[in-house]
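Following this message is one structure expressed as structure tokens.
Every protein chain but one is kept in place in this view of the complex.
Showing subunit A:
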Amino acid sequence: MAGALQAATAALLSSTPLKTYGSDRLRLGSAPRSLAGRKGSFLVVRSDAGFGSGSNARTRPGKLIPNAVATKPDASASSTSSKPGHELLLFEALREGLDEEMARDPRVCVMGEDVGHYGGSYKVTKGLADKYGDLRVLDTPIAENSFTGMGIGAAMTGLRPVVEGMNMGFLLLAFNQISNNCGMLHYTSGGQFTIPIVIRGPGGVGRQLGAEHSQRLESYFQSIPGLQMVACSTPYNAKGLMKAAIRSENPVVLFEHVLLYNLKERIPDEEYICCLEEAEMVRPGEHVTILTYSRMRYHVMQAAKTLVNKGYDPEVIDIRSLKPFDLYTIGNSIKKTHRVLIVEECMRTGGIGASLQSAIIKEFWDYLDAPIKCLSSQDVPTPYAGTLEDCTVVQPAEIVKAVEDLCK
């Protein structure tokens, strides 16, 4: 499966331009959509003369390059001055983003179980304790509600903590703090206290991790007012979203996926940020809008290959921003294709797909030519047996069939 993921990533890079919108000052809700015509144009970064030389580029904080894009191997001559970028795995990209932000702002700190010298269960914080010390990369005892609460208290006092849940499922123990305090205290204090905390961790269905370690917390958190939620899916957006989340004044929950940590990609050397509220156009198309996020993106892209061979032209959007939805990008797509397929890992009942369907019906009903189709996991705890586990996760074959049914 890992091979397929790598292949899918390679296919991604070669066939689609990565359209990301970076801005120095991120505002929730403000949408300076000056990027005209989201078609297949390819923006290439010209680096400034005094900016970032060689291997120092990725660690030196300098001017942010908006619309930073990893260059293709066959880039045009005008891009001779841009750097080729560097290759890394998704968990390394997360670490790079975290490292850069910790170097840039001394208030950023990390807390969680085994994040210090152990380097984190998925190695996202490896080496950071050596670099920044035990106090800034804090190992905590096992009490999720408590260290999340601790992060909230520290945030209210001026620090910018990044709280790691060893697995998203464990953050259910932190639900009280996340819902009652994290989401609320900025509001109930009359704006006197801000909580610029980032809560992150791996979730989703892995390889036979059992029911308790295969949870989709985005369904449970999506209703909490005051929170923002994003899901990363590539090394590029993982680093960009991590940095954006840390710089945001709002509490942000960053959903990573257990199976995506070893994805490899070439990312720019220059500093960049991904916009927290934006969706990512993965593959433009004309026939049907497929909305997905996190690991399902790769199942969708695999299905897309089959679909293209069968003559379909799907438009694939990685929604990335789970709260709030990027209804601008999604709406433009629906206005073009008039058919929607949502592919998610959440359960059928009360998941992200359910909310997204509801939002689309409310906003874009008149543009739909067919009922919205939503492929989700069944409302069952994830079984341990590998074969059964595969049945609870949406597979590419189902996606192909769904598109065929939609486009009949």
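Definition applied: contacts are C-beta pairs under 8 Å (C-beta built on N, C-alpha and C of every residue); 3 or more make two chains touch, one makes a residue touch a chain; residues count from 1.
The rule is short, and it goes like this: contacts and distances are computed from a predicted model.
K.L.:
For the chain that's not shown, choose its UniProt protein name out of "3-methyl-2-oxobutanoate dehydrogenase (2-methylpropanoyl-transferring)", "Phospholipid-transporting ATPase", "Transporter" or "ER membrane protein complex subunit 1".
P.N.:
Choosing among "3-methyl-2-oxobutanoate dehydrogenase (2-methylpropanoyl-transferring)", "Phospholipid-transporting ATPase", "Transporter" or "ER membrane protein complex subunit 1", the correct UniProt name is "3-methyl-2-oxobutanoate dehydrogenase (2-methylpropanoyl-transferring)".
K.L.:
Where the complex has a chain not shown, which of A:D139, A:D313 or A:E398 is the residue touching it?
P.N.:
A:D139
K.L.:
Hey, which of A:L88, A:M156, A:C374 or A:V393 is the one touching the hidden chain?
P.N.:
Per the contact definition at the top, the residue touching the missing chain is A:M156.
K.L.:
Which candidate, A:S121, A:N176, A:Q208 or A:T306, sits in contact with the chain we can't see?
P.N.:
Once the missing chain is taken into account, the touching residue is A:N176.
K.L.:
Please give every residue of subunit A in contact with the chain that is not shown.
P.N.:
27-31, 109, 116-117, 134-136, 138-141, 143, 145-159, 161, 176-177, 180-181, 184-194, 225-226, 228, 248-250, 277, 324
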